[in-house]
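Removed: one protein chain of the complex. Kept in place: all other protein chains.
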Amino acid sequence: MTLLSVRDLSVTLETPEGPAPILEDVGFDLAAGGSLGLVGESGCGKSMTALAVMGLLPERAVATGEIVFEGRNLLALPEGALCKLRGRRLAMVFQEPMTALNPVKTIGAQVAEGLRWHLGLGRGEAEARAVRLLDRVGLPRPRFAPGLYPHQLSGGQRQRVVIAMALACDPALLIADEPTTALDVTSQAAILDLLAEVAAEAGLALLLITHDLAVVWQNTRSMIVMYAGRVVERGGTHEVFARMAHPYSRGLFAASPGALDAVLPPGRRLAAIPGLVPDPLHRPAGCVFAGRCPRAAADCLPAQPAERRLAPGHAVACLHPHLEATPA
Amino acid sequence: MNSTAPLLQVEHLTLDYRLPRRRLFAPPPHHRALDDVSLTLARGESLAVVGESGSGKSTLARTVLALERPQAGRVVLLGRDVFALPADELRKLRRHAQMVFQDPYGSLDPRRKVGWIVAEPLDALEQGVESAERRARITETLQSVGLQSGDADKFPHEFSGGQRQRIAIARALITRPALIVADEAVSALDVSVQAQVLNLFMDLRERLGLGYLFISHDLAVVRQVADRVMVLRDGRVVEEGEVEGVFRAPQHPYTRALLAAVPRIGVPRRRITAAP
Partner (left out) sequence: MPGDIGPGEALAPAWREYWMRGRSSAGVVIGLAVTTLLVAVALVSLVWTPYQVDVMDIPVKLQAPSAAHWLGTDQFGRDVLSRLMAGAVNSIAVSLVAVGIGAGLGVPLGALAAARRGIIEEVVMRFNDFTFAFPALLSAVMITAILGPGAVNSIIAIGIFNIPVFARLTRGASLSLWQRDFVLAARVAGKGRTRITAEHILPNIASLLIVQMTIQFALAILAEAGLSYLGLGTQPPAPSWGKMLNEAQTLMYMAPQLAIFPGLAIMGTVLGLNLLGDGLRDLLDPRLRRLR
């Protein structure tokens, strides 16, 4: 059953220099209980996509297209209806645990807040559930009392509180936007473990946004690669990694410092992608990656390449994709 | 100066931070940021210091450049004890050791042009440089990091994160130092940009014979750029050695835990059972 279906999502931001197309024709599906990784670097629009789904786009942004969640188009809903969904059916975990929590409220109160607001639970029951949630995310009593304040916890611990808040009302979809980027590597692993566990347990669908290819590999069943506001490749995670058809995906893979036990590249030089991501205001008319692409040809310049299916469940928006397997 | 003498020697460095007073009449509590840390760096060598937050690695970087004063221990740069030098001698020594910071957005003064920023160490540390030569050196350094001479007249906000980091590297190079301390210099960059900047670090090292003290939390990056690695935890050195050796056969359980936690493509995630 498809829980979330995004179709032709385009978001334009009004800037003093004119309208900037942040997202162009983004589309993807997420099944109930599935896990989708959204991979890209700065400026690819992955955070905007998450905000669009949650209905939290900035005021100057105009969104077109469809975001169908549980049968309803979220872009057509008024703010009141969206508020009822947020925190209840749709939850989000952000990158910065330091700023996601209210510093003057206890962690117990913050977790209980959603329960009281959405489910109408009384104070006692909400607190009891909050304690259970905190325990579920690895912050059990007596070491972690619900009366603790955020500043008394480490980054990883705060992120756990944020996850507890997100899970409180038993949502169907959890969007995690770079949930571990600001954390130490050991906390990262623990948080990703936690997310996978709770998702499996609750049948939760997970939309995991990250720039780290390895995190996508380990934690998602399907993935999309975004570049400059567009989806350039999509498919099952293992399929995409086996092929890495789009030159950008392959470039990203080659530019990542390899696994710790892999052979070092010659001269210890990484295969960097030359050039820079184009500014949203100055995107080229043709393929948005053509300027940096080693495989670009004359037919890449007139228009954006449409998506082509390479195999069942694997599509790429490129006229000259790689067809050989990756060296992984 | 003896060219086989080590570039940098850190001996038993201990540094405490004073925390706010808890009681009015008791001495204020301390947090030990560095605890008996020692290291040696030869000319042209690249040593990485890895650790998590609170490990003391940034404090080490700042202390090596005499931006912080330790309670005990010595830092000997090019044969001279930096904390025993009078202020003007220390200033002269700074020509030989410069730093690249983590945040490409915060490490450049937003009100100054790039040329001025890049020339800052030159203006402060070398007297009597004529304006023609100054301009030439600015251009030379900008080009050596892959930027153009025209970029000297622009402002930092006109550049991307990766380009700003190149500007920061150019600033660190202009006095032709022997040592560069890179404090998480690529951590805030995207993967593809990080690759460009890491390659730049390698190129510069080969061309100019620079020594690096490379602070990072990212073990994969460390492997790319360093010959030797030192692992810090809570201000102490827990393991040290050649990068390949340490990564293949880590001796200390903490090192093993760090290595195990790094996500790897092709390897399913291993459940971590450590307490939060």
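A and B label the chains in the order they appear, each numbered from 1.
Methods note: contacts are C-beta pairs under 8 Å (C-beta built on N, C-alpha and C of every residue); 3 or more make two chains touch, one makes a residue touch a chain.
Everything numeric here is computed off the predicted structure, so don't read it as measured data.
Contact with the chain not shown here comes from a single listed residue; of B:Pro70, B:Pro121, B:Pro250 or B:Pro263, that residue is B:Pro121. Residue in contact with the omitted chain (choice from B:Gln9, B:Thr59 or B:Gln98): B:Gln98. Of the listed positions B:Pro110, B:Gly150 or B:Gly209, the one in contact with the omitted chain in the full complex is B:Pro110. Mapped onto chain B, the footprint of the missing chain covers residues 62, 65, 67, 91, 94-95, 98-99, 101-103, 105-112, 117, 120-121, 124-125, 155, 157-158, 168, 171.
We take it that only the chains that are shown with their structure count from here on.
Of all residues in chain B, those touching chain A in their complex are 52-53, 160-163, 190-196, 198-199, 202, 217-221, 223-225, 247-248, 257-269, 271-272, 274-276. Taken in their complex, chain A has these residues touching chain B: 41-42, 138-139, 154-157, 160, 184-190, 192-193, 196, 211-215, 217-219, 241, 251-253, 255-261, 264, 267-274, 276-277, 328.
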